[in-house]
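Missing here is one protein chain; the remaining ones are kept as they sit in the complex.
Showing chain A:
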Amino acid sequence: MTAAINRRSLLKSTAFGAAALASASWAGRARAAENLVVGVVYVGPRGDFGWSQSHATAVEALKKVPGVTVVEEENVPETLAVSNTMRSMIELDGAKLIFGASFGYFNPFMIDMAKQYPDVQFRHPTTLWSADKHPANLGGYFAYLDQAHYVDGVAAGLSSKTGKIGYIAAKPISLVLRNINSFMLGARLGNPNATVKLIFTGDWSLPVREAEAANALAGAGCDVVACHVDSPKVIVETLERRGVKSCGHNASQASLAPKGFITGAENKYETIYKGFAEALVKGEKLPNVAVGGYDKDMVTNTAYGAGATEEARRAADAAIAALKTGKPIFVGPINDNKGNVIVAAGSSLGNYAPELETTNYLVEGVEGSVT
């Protein structure tokens, strides 16, 4: 008798459970049909005045796309936490498109996740993806920020009185070296005697060392300093206090230096984020690789600050116009700072030349070393 009741109640509760599960998955499916859920994973805080902010700014624009719900997570380190976060976004939030905004997220985490979830699209802000090695639902988007650094250089060269310019960079890796080189070439365009004193801090985010480097460059007589670190907040603030003009990087730091800010190299991920989401909402297929600079509206320069001279603004505007038409930055003759020929006189490297991806030198005029 008791056994029968137990069995009956068990059956009843099972039925309830099944009904609950069914309705839950129905609700989930209904939600997915109405809304495209886009997950964005940041390595730092969204308001870092730098790398993560450049993505967060684009995500604010993405949120306005109708039919799109955005779920965001910040301060996710480049560890298993990446996989866990992405899996959680897919399993619990129903995300169908995921942007993982940090270099180290790609291998192995995003590759693994893309293999595990073939019906979810993953995109990473680099050119690491290749069709023969990686899953088809993974891909890359990349802003060629060296074009904006070139414009920074043009404006910096003409805003400097002494021609002594400083540059604070994180690590001597290809991506960073290329930005420094483009900056140098830009600076020499309007100011052929300009030199760039380079300091590497050793890592993406070392605020104390960045401040020391800013002070050291100010002490060495540089009257303009540019940078490539994750978040140049401390650099720009320190330079402003020392009365040195500054160029920004990644996001807008204009508000930090009302007196000395010239311009800054900004990623314009909005183009990608909105474009991808709109394509998915319409049911279109996403490209695996989407790269570009000024010609594809993927980079921009921060609005000129008080530090930019009239002449600098005009020359920088002209440089931007030229980049939009695809005019190359690396026009020979270009030597590296040890005297080796990089680009021979009369030839040039296109702005997307594969040789530039493995840059391992500094061009003439840069006082520093890659090692």
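Throughout what follows, a residue touches a chain if its C-beta (ideal position, glycine included) is under 8 Å from a C-beta of that chain, and two chains touch if they have at least 3 such contacts; residues count from 1.
We adopt the following convention: contacts and distances are computed from a predicted model.
According to its UniProt record, the chain left out of view corresponds to "ABC transporter permease" among "NADH:ubiquinone oxidoreductase", "Ni/Fe hydrogenase subunit alpha", "ABC transporter permease" or "Dihydroorotate dehydrogenase".
Within the whole complex, the absent chain has one touching residue among A:A136, A:I173 or A:A321, and that is A:I173. Of the listed positions A:L36, A:V76 or A:I329, the one in contact with the omitted chain in the full complex is A:V76.
On the side of chain A, touch with the chain left out of the figure occurs at residues 45, 71-81, 83-85, 87-89, 91-93, 103-104, 108, 126, 171, 173-175, 202-203, 357-358, 360.
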